[in-house]
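In this view, the complex is presented without one of its protein chains, the others remaining in place.
First chain written, first letter: the chains are A, B, C and D, and each begins at residue 1.
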Amino acid sequence: MTWVGAVFWLLAAVTLGSALLVVTTSNLVHAALWLVVTLGGVAGVYLLLAAEFVAWVQVLVYVGAVVVLLLFALMLTQAPTGPHDRPGPARVLPAAGVATLVAVLLASTVVAGFHGVSIDLDAAVVGSAEQTGETIFRRWVLPFEVLSVLLLAALVGAIVLSRLRGEER
Amino acid sequence: MGPLVQAVDWLAVATPLTLALGAALVLLADAFAGTVRSGARRRPAPCITLLTVVVAAGWALPVWRDPRATFCVDLERGPWVCSFEADRLTVAVWAVVLFGTAVVVLLGMTPGAADRTPSGEWGFLLLSSAAGATTLAASRDLVTLVVALEVVSLPAIALVGLRRGDPRAAEAAIKLFLVSVVSTAVTLLGVSLLYGATGAVFLDGIAAAVATGTAADDVVVTGAALTVVGLAFKVAAVPFHMWVSDTYVGAPVAVAAYLSVVSKSAGLVGLMLVLGRGLPGLVDVWAPVLAVVAALTMTVGNLLALRQRHAVRLLAWSSVAQAGYILVPFGAAGATGSSVSEAFGASLAYLAVYAVLNLGAFAVVALVDTRHDRQLLVDYRGLAAQEPGAGWPLAFALVGLAGVPPGIAGLLAKVVVIDAASGVPWLAVVMALNVAVGLAYYARWLREVVRPASSADASTYDVPLGLGAAIGMTLTAGVWFSVVPGWLLDPLVVVLGG
Amino acid sequence: MIGVLEVLVGAPALFAVLTLVATRRDDALAVSVALLGAVATALWSLVAWSRSGDAGFGATEVDRSWVAALDLRWHLGWDGISGPLVVMTTVVLCCAVGSLLRQPPSGGGAGRLAALLLLIEAGVLGSFLALDLVLFFAFFEVALVPMWFVIDRWGDATGRHGVELRRKAATRFLVFTVTGSSLMLVGFVLVHAQAGTFDIVALTSSYRPDGPVGLAAAVLVALGLAVKAPLWPLHIWLPDAHATAPTVGSVVLAAVLLKLGTYGFVRFWLPLTDPGQGVLVPVVAGCAVVGIVYAALACLAATDLKRLVAYSSVGHMGFVVLAVCTFTTTGVQAAVFASVAHGLITGLLFFLAGTVKQRYGTGDLRRLRGLYGRLPHLAGVVAFAAMASLGLPGLAGFWGEMLTVRAALSPAPDLPRSTFVVLAVVAALGVILTSAYVLALLRTLLQGPAGAAAPVPTDLDEPGPDAVASEWAVWSPLIALTVLLGVAPGLLLTPVGRAAVALVGQG
Amino acid sequence: MPLWWPLLLASLLFALGVYGVLVRRNAVLVLMGVELMLNAVNLNLVAFDAQLRDVLHAGQTLALFTIAIAAAEIGLGLAVVLLVFRTHGHVEPARLTSLADRDVE
Partner (left out) sequence: MTAVVLCLLGRPVLTAAVVLAVGHRSPHTVRGAAVAGSALCWLLAVVVAGAHLGDAAPLRRVVVETASVGQPLGIVVWVDPLSCVLLLLATTVSLLVQVYSLGYLARDPRYPSYAALVSLFTGAMATVVVADDLWMLLVGWELMGACSYFLISHHWELPEARAGAVKAFLVTRTADLGLLFGILVLGERFGTYRISEILSDLAAAPPMRDALWLPALLLLVAVLGKSAQVPFHTWLPDAMPGPTPISALIHAATMVAAGVFLVARMHPLFLVTPRVLTLLAVLASVTMVLAAAYALVADDLKRVLAWSTVSQLAYMFGALAAGAWSAGVLHLLAHGAFKALLFLGAGAVVHAVGSTSLSRMGGLRTALPHTFAAMTVGFAALAGVVPLVGFFTKDAVIGAAWEEARDGRLLWPWVAWLLVAAMLLTAVLTVAYAMRAWLLAFFGPTSPEHTGRAPHDPPATMRVPLYVLMVPSVLGGVVVLDPAAVLGPGGGADLLHGAEALTTTVLVALTGLAVVLLWRRRGRAVWPAMTWPHLPVDVLVERGLVRPVLRLAQVVRAGERDVVDAYAEGTEASVRGVGRLLRRTQTGRVQSYLLVVVVGAVAVAVLAGSLA
């Protein structure tokens, strides 16, 4: 095992462990904080995989924006039932079963399908900001434009849904 | 390396572009009008929305005659591939989408709806979603396809919740939202696997990789299956159908109509592109799966609709069943030597007829909604006698959806679909049985509509202009397609299939 | 350019619209318009007959593309097989619409009812004349919704659960028929996949059913037609539909709509089926014969007049299907003749049943007695119709059944002869059972002592007037044609025979 | 690095996301499950991109777009959640059953 392997598995352990806590911890705010750890772990893996720009975006957008939004949402919707979310076994068992099923299906597929294929990290072109930007504007203008419509639409949608409050009758 | 930014054929993208620009224009115009003439009832938003749709449709015409592609890249291996291709399949879907959007705009023009929804945002979201649908139909790579799919979905979610002070709309919105995002996540996972297995995101590239056997087969199949999920969710195919009735019932009627036609069309064309353009080599795999899905979809939809007393819920489940019929040609694609495009021609033909008839039904539902918002079937009692201008179009739409005369369009659409399924007789038989089940519940509604009016309900409706126009449009189209069915079916089945 | 046959199909539809328009003004006016339409259609059918000539599809054939996407052709033609049924249909519809003039339905809305009847007529005529499978299917379905309305809206809803039962009967009619026709459509597309055409003429001349798909197509088509005909055990929608339908509804349903099934058997099931393939044909024939006996037994135990007539239809249609299953010219002649005869006779019987029901307020055979004494003229016509129904030689009902037995004794060479001989004998025994229930009916309904067995409420003692002139006017065409065809079967057998040769070849 | 390492990680992450989506009672936490699923997707994309040495960088591009999509979804989703909170006073999807298919005979 090289240092890459060691780092990867370390990150993987952190990511999975914190992800598990995200979905199991009963404290809502803790869940959000563990999510930050998970996202950070994933960003680390991106760096390992030479996707530098993606990793930064991950940290900025996700950790910086999404999680903050989520935290705000948690604060704003503090239900009378309290800050805890403890599902009963009637919810846990089917969910766990399905999740296991999904894990087995996906893992077996990818492991069987890509067994023996390896990533040549040395030859990989590092996805720097410049590199990625050029790719996007040379190759992916259309989805980028469409994405801008998406973001605008989501923004307007979010605003209009939030604004409805004031005009309630 | 070419120029820094890709060259664009503006005529090809004119339709989605018009819609997107129109969306922005509506938003601005409404905001401006809102500030200038605050409280005025006449707002420009609906008109601009409608105008945008018409202009977009106008751009589509030359493209139908002369299909074109743009946003192309040259791969090192193989020919140029394009992200955006406006071929005839695309334009046909555009037609359905634009017709649907136009009708939905008209449906949104009722005074009650206008009071409860901000009209500028309404127009903006609708046009954004329609822009997404038109882009989706033209997209030829998975990246654009997925993003466009989201552009269809997110504004639609906002539209569902866009009714002031209605907890049911909020409930509907969050349900649609959750199912939508989970489906999208699954689809994205599928896309990632497809990309990994074939090394391509362009549909043609995927097809080439599958054809040359360089792809990891099992991963491709799993990836394809997961990709289909998000699209099947939009089509409301079983088992991704469960959100349908909750959402349709909770949403404003116009939005339910939008979901049942435009959003469904988007999902359908996505399926056509991924399966037909990207994975034609795996037709032997996906056709049987979709045959099962189609059979389940129509059966479950019909069984759920069978004893409904709620008009919108009935239409919701009926739209699921109809989706099953639309998917039937997919299930029979490739069987006994028929080409995949033949099957898609049949699906599109059905989709077009379904869109017209279903919108017709929703238009009348929207009218009845202005008085009876509980939407029970008994609220339609005597509608034909009381308000012939609404009752008879509804009756026509229902018989058309059921596929019996005088709804010849619906009947022949079913013939087209069953004919396409002749290679998979069991599926054709299942469909035949489902048609019978379907007729049973359409007939129950029909009975209420055409029975003599009770004297208590004798007052007539005050038909808003928009609804009247919507009813007239759909009825005219339905009757026209019934009288001259070749006008619709020939281009779709022959041109696309041939 | 509109052809003779297009006018024939279009006229009832046009008059249906005119009738609907006229309803806004006055129901009586509307019915008059409808009657005018029905009579005009009947007369025009004679024109079409004279223009069509005797051989093949004659000069009136229309054939042009309608929907290229489906290979769907607008192909109409008149020959010896469709012609008699068309004429019969127009005559029965004249009678049915005419009867509304003086006997409006109990729920009102005679004009709309008449319009629906005309719509049904348009659909039925179109089906009889269609020479394209999908066109046939489309016309076949035209009659569906109007008939459903007729039952659902004007049906008999007396009794405790009357409305529910009526709805159930109407819905069952609808669902059964649509199930059948949809399956039939699947059969059509299987044929299309094999032969590449929906055109009946082309299929008749060149299609050879082949392999399991060919067999499956034949089975599906048979299923669809069997529902409509109806063939035992798919008949169960029929008694309820008849028992609840209004008089004209029953008349049209029995006399005309059932013929769509038998006509389909003759017109395209024969060419679509290879008699030697599998046991399909013997099984269908067997069901037909079981139906004959079963229906007769059901009639013996029936307690409702209209239900009895309905079951008798099942038996008669069994004869028709048995005849078709022989795959012989004689069989085709028998089938068409029996179809026409059944249309006339059962139409008459349902008119009579309606009159009895109207006079007495009930169709309960346990309570109706002694018509001979109270309403002798009506009773006489009932006796006549009953005799015609039991296949008395010299009346129209006989020849079809006789020819059926004759055909079954010498079926096509590919069919198991001994099986068909047995079927013929059993069918003939069914004739005896038919006689038995008809006689039992006459014995109680006409001759029985008034109020002997069951407690009879007073309303049965005052049945109202005997047959009136307007009723005679409705019945007499049917009576006259029943006698005419009974005495001169050749009028029908000759043209049918010629067309039959074209269909199944000499033999 | 073997390709299946990140893929396996992504698969497990996705499964955990699914678990979270299905099991959580609070809608916001359900959204977090969705985020996990999307991150798994991105992990896949980036891994494949690296393995394929894609000149178009489709994987990374799509990963970026997915992040944007996720942001848009979260933005709209939170608006919807707040809407529900305002109309219902809670954000538990399991308690939102007023639209269940019950209004039948």
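Definition applied: a contact is a pair of C-beta atoms (placed from the backbone, for glycine too) under 8 Å apart; a residue touches a chain by one contact, two chains touch by 3 or more.
Just so you know, these numbers come straight off a predicted model, no measurement behind them.
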**Q.** Among the chains presented, those that the missing one touches
**A.** A, B, C, D
Q: Sort through B:47, B:73 or B:242 and give me the one touching the missing partner chain.
A: B:242
Q.
In the whole complex, not just what's shown, which of C:67, C:135 or C:383 touches the removed chain?
A. C:383
Q.
For the chain not shown, which residue from A:14, A:98 or A:121 touches it across the whole complex?
A. A:98
Q) Quick one: which of C:302, C:324 or C:474 touches the chain that's been left out? A) C:302
Q) Of B:28, B:54 or B:292, which sits in contact with the chain we cannot see? A) B:292
(Q) Of the residues C:277, C:362 or C:410, I need the one that contacts the missing chain. (A) C:410
Q: Write the list of subunit D residues that the hidden chain touches.
A: 18, 21-22, 30, 93-94, 96-101, 104
**Q.** Chain not shown, touching residues in subunit A
**A.** 91, 94-95, 98, 101-102, 105, 109
Q. Can you name the residues of subunit C that touch the chain not displayed here?
A. 172, 176, 233, 236-237, 239, 294, 297-302, 329-330, 333, 372-373, 380, 383, 387, 392-394, 398, 402, 405-406, 409-410, 425, 428-429, 431-433, 435-436, 439-440, 443, 446-449, 488-490, 493-494, 496-498, 500-501, 506-507
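One rule holds in what follows: only the chains that are shown with their structure count from here on.
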(Q) I'd like to verify one number: the distance from the centre of subunit B to the centre of subunit D, where each centre is the average of its C-alpha atoms, in whole angstrom. (A) 25
Q. Among the residues of subunit C, which are close enough to touch at least two other chains?
A. none
Q | Of all residues in subunit D, the ones touching two or more other chains | A | 7, 14, 17, 27, 31, 47, 51, 56, 58, 61, 65, 69, 72-73, 76, 79-81, 83, 86
Q. Where on subunit C does subunit B make contact in their complex?
A. 65-70, 72, 109, 123, 134, 137-139, 141-142, 144-145, 148-149, 152-153, 167, 171, 174-175, 178-179, 182-183, 185-186, 189-190, 192-193, 213, 216, 220
Q) If you look only at subunit D, which of its residues touch subunit A in the complex? A) 1-20, 22-29, 31-33, 35-36, 39, 42-43, 46-47, 49-51, 53, 56-58, 60-61, 63-65, 67-76, 78-83, 85-86, 89-92
Q. Quick one: in the complex, what on subunit D touches subunit B?
A. 7, 14, 17, 21, 27, 30-31, 34, 37-38, 40-41, 44-45, 47-48, 51-52, 54-56, 58-59, 61-62, 65-66, 69, 72-73, 76-77, 79-81, 83-84, 86-88, 93, 96, 98-101, 103-105
